[in-house]
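What you see is the complex with one protein chain gone and the rest in place.
What follows is chain A.
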Amino acid sequence: MDSEMETIEQGVLGHLMALERGGMGQQDQQESQRLEMLKIRAMSLRAKRDQLKHQTDAVKILKDKISKDLPLADGDAAGGFTELKKSLLTAWRMQLKDLQRAHHLIGGYDLVECKEGKSVCVSFHTAFEGVYLETYNMELDLTRTVQISRHNIPPSFPLESFAKQNLQKDLKTFLQTLNQNLNALAARRQQVCLLKELVGSVEVMESNQLCNILVLMCTAQGETPKAVLCTLEYGDLTQCLPTRVSIECEDKTLSESPQWKKNQSLLLESPAHAALLTMRRMGSIA
């Protein structure tokens, strides 16, 4: 009986030990697999690094040769010469891509020919005070006459009238006019966003899609705070500053005061959000 128990115990223990060994073996297996993978990855990275180092050194030597005005084709093995040309062409390609990006960043039209030259796509990039805003796109069909086939310019924008003026006779002028007007629109719109964000105490009573009118309600500081209505009219849609500013207040002495005459000038000469921030800083408004 005892021996039977012993055998059973041995069996159970043995079984448990076998299981343990087996488990560890799997872990071991997994570990060694992972190790293998890491080893392989390290090896391939090392190879890549070495290749890169070799290339980088070759490029540096190339640069040196070019600086010293040495002949590039140095009687190298054909393979070497190809490598050289490859590096140069790669450099040239990089420079060309940089130039493309530069044109893009300075507000170029990024003109792209589509449909084998039957149409072109242009982009109008807008920005205000260094912040890039919306980009509008347009496809122009060039088959018989120049036609606008697709665009994402807001419907309130007088695209048709600009097209009528210039599209057929002078494409560049058409693009320039659109560019100017779209940028002015983006600038006016951005000013409204900025003033809502930065000058929470001022309420926008009226504004529209074309942002050619802006009515603001400010609270004038004083013994009793008074409501002042500022109406900014943007008569010139190529500009982001108003052409007319009127100040209205129940208290006529306030609206006629030198302080508010000054505020009126501020609103005429600087972007709305900047003017209001100044007015707040000077204690004129809340």
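One rule holds in what follows: a contact is a pair of C-beta atoms (placed from the backbone, for glycine too) under 8 Å apart; a residue touches a chain by one contact, two chains touch by 3 or more; residues count from 1.
Heads up, the rule we're going with is that contacts and distances are computed from a predicted model.
K.L.:
Under which of the names "Protein O-mannosyl-transferase 2", "Centromere protein P", "t-SNARE" or "ER membrane protein complex subunit 8" is the non-displayed chain listed in UniProt?
P.N.:
"Centromere protein P"
K.L.:
Looking at the full complex, which residue from A:113, A:160, A:206 or A:256 touches the chain that isn't shown here?
P.N.:
Hidden-chain contact among the options goes to A:113.
K.L.:
Among A:102, A:227 or A:282, which one touches the chain that has been omitted from the display?
P.N.:
Once the missing chain is taken into account, the touching residue is A:102.
K.L.:
Taking the full complex into account, what residues of chain A touch the chain not shown?
P.N.:
31, 34-35, 38-39, 41-42, 45-46, 48-49, 52-53, 55-56, 59-60, 62-63, 66-67, 72, 78, 81-82, 85-103, 105-111, 113, 122, 125-132, 172, 175-176, 179-180, 183, 238-241
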